[in-house]
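The complex appears here minus one protein chain, its other protein chains still in place.
A, B and C label the chains in the order they appear, each numbered from 1.
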Amino acid sequence: MIDKTLTSCEAAVADVHDGATVMIGGFGTAGMPYALIDALLAQGARELTIVNNNAGNGDTGLAALIRHRRVRRIVCSFPRQADSQHFDAAYRAGEIELELVPQGNLAARIHAAGNGLGAIYTPTGYGTRIAEGKETREIDGRHYVLEYPLHADFALIRAHRGDRWGNLVYRKTARNFGPLMAMAAKCTIAEVDAVVPLGGLDPEAVVTPGIFVQRVVATGLGRQEAA
Amino acid sequence: MIDKTLTSCEAAVADVHDGATVMIGGFGTAGMPYALIDALLAQGARELTIVNNNAGNGDTGLAALIRHRRVRRIVCSFPRQADSQHFDAAYRAGEIELELVPQGNLAARIHAAGNGLGAIYTPTGYGTRIAEGKETREIDGRHYVLEYPLHADFALIRAHRGDRWGNLVYRKTARNFGPLMAMAAKCTIAEVDAVVPLGGLDPEAVVTPGIFVQRVVATGLGRQEAA
Amino acid sequence: MNRLGRDAIAARVARDIPEGAYVNLGIGLPTRVADFLPADKEIVLHSENGLLGMGPAPAPGEEDPDLINAGKQPVTLLAGGCYFHHADSFAMMRSGRLDVCVLGAFQVSAHGDLANWSTGAPDAIPAVGGAMDLAIGARQVFVMMELLTRDGASKLVAECSYPLTGLRCVSRVYTDLGVFAVGAQGARVIETVDGVSLDALRRLTGLPLDWAATNGENAA
Partner (left out) sequence: MNRLGRDAIAARVARDIPEGAYVNLGIGLPTRVADFLPADKEIVLHSENGLLGMGPAPAPGEEDPDLINAGKQPVTLLAGGCYFHHADSFAMMRSGRLDVCVLGAFQVSAHGDLANWSTGAPDAIPAVGGAMDLAIGARQVFVMMELLTRDGASKLVAECSYPLTGLRCVSRVYTDLGVFAVGAQGARVIETVDGVSLDALRRLTGLPLDWAATNGENAA
């Protein structure tokens, strides 16, 4: 029997190694896999490269990883926010490396990895600082920048429901980068509000097919639904 | 009020011009938009470039377009089938041009158009006849072929349900190329079993958001469901 | 001199958005445009974090942390709206499906270059978000800004001095003193605020402005 469910986040992240590249889902706090990040913090892996749209909000989640100096490098589109104080401090202290990627290129590069492409020509950023030093090409009268896929060792994502085969559905805008990261990581770990029996998800409405997911942990941390 | 629904397939395809590039959904007969193709046949547009996985089955649908000499060029992965006699005859008579594209590259090139990419490096076909004369590149130790997006003037697709904003859901494996073609064409026309009221589709389960669809026609031709 | 307040600029932008348009309103000031869209017309708002058919802010107590806009504020979903992942969301821009996006700016050049993500200050933490994708992706990019900085410098310029967001991507600039068309033919004035003359705008911007041929050109 295939059973990708685990009962603890600790077990789910136990093999994240120092120096690993870890994608973390979420846009702001929507879709942020808090329980998995807490477990990763407790687990202690260091020198991580993190891929996320932001660079942490407040004191929890990704911000806590940064605060505890676990992150060597971050790939994101929008690090500077009102409550990104831990990133700001680490960045100004020269303790964290930043690769700034426009949000659509971030999505496209993660998606390119998931689609097994070697590189893509994207229109975004042409003629800007973002494209400095990068290969460009004119195709059918439009200018493009060559961008490479973003792969990861692990993806930590949050979904709404999952089953033991790893199929996932998301909730509202908490979907965001989750389905893309699941496709791009060697090992995708999904934190879900609840595990449902096999067949409990509508096969027409599954967003992430189980083939892209290695581990599913029910945390019971659902927001609205849990109320 | 936004209302993309039309009551006739004739009206839906009225402006398809001679020489147009037309994507036609479907894999074999699943997802083939028969009513729209019949209307296109009656409308009479000629010198079409058709993008479809196959080159027609039997005597109806795409096969009928070919039989009536409306297709100048076809881009597909698998033209040769037991019942592709009309394509076979036209091809052997030199009356139709064939661009053979591996199925995954076909999907990826249509998807690249929908994603606004200028070109992609794909691993499929490297070292084979399919890649002859094409640019290749080694990236991280793997070989890739440069492939360009496939755009279209029109996409004719079949979906299960639609609403007046153009949102679509599909049925089982009739989904296949439909969502990709909808993203890649300037004008996407969807034949659906039924139009439902706005709000009648689960926002978590919409497969093709209405922004990618210009026209929706209810043909009542649903298969199993109509029984 | 008369100046439009921010809400008045937002209302002016809203007037140029036709029924049926797919529209992305950038974070910050452009978000206010939503408040002035006519209730009797269907205009579909896109938010790059994965929704189409975005509705207004929820009633107090009804906020859902899983339903937010690109500015991370709680929003609602209209009937006919739907959710999708980030790649599909940016595909909507990149494949030219968004009719209009409205962005703020530090500077816009007469030929339509946009600078709105960085002032180039050496100690600033850079952040770009979706601005570069929106700038080159939408069919029409409307910029909404005050014409002058606090120091009185024009933000409509011959050439941007700040780092660019996108090249030749802006078509209209809505300001507190007038509305401008920008692009290949340079900057032209579509309308001015009551009591503001063409000469005053020439003096304030230092640009050789003329009236646009028709008020309607380049409109959505």
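Methods note: contacts are C-beta pairs under 8 Å (C-beta built on N, C-alpha and C of every residue); 3 or more make two chains touch, one makes a residue touch a chain.
Only a predicted model underlies this, so the values are computations on that prediction, with no experimental measurement involved.
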{"item": "Displayed chains contacting the withheld chain", "value": "A, B"}
{"item": "Contact with the hidden chain (one of B:Gly31, B:Pro149 or B:Pro209)", "value": "B:Gly31"}
{"item": "Interface residues of chain B (partner: the chain not displayed)", "value": "27-31, 77-81, 87-88, 91-92, 98, 100-108, 110-111, 122-130, 170-180, 207, 223-224"}
{"item": "Touch residues of chain A, complete complex, unshown partner", "value": "1-2, 113-117, 163-165, 167, 183-184, 198-199, 201, 203-204, 206, 209-212"}
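The rule is simple: only the chains that are shown with their structure count from here on.
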{"item": "Pair joined by the larger number of C-beta contacts - A-C, B-C", "value": "A-C"}
{"item": "Distance between chain centroids, defined by C-alpha means - chain A, chain B (Å)", "value": "32"}
{"item": "Inter-centroid spacing, chain C versus chain A (mean Cα positions, whole Å)", "value": "29"}
{"item": "Junction residues of chain B - those touching two or more other chains", "value": "115-117, 204"}
{"item": "Per-residue multi-chain contacts in chain C, two or more chains", "value": "77, 83-84, 87, 90, 93-94, 137"}
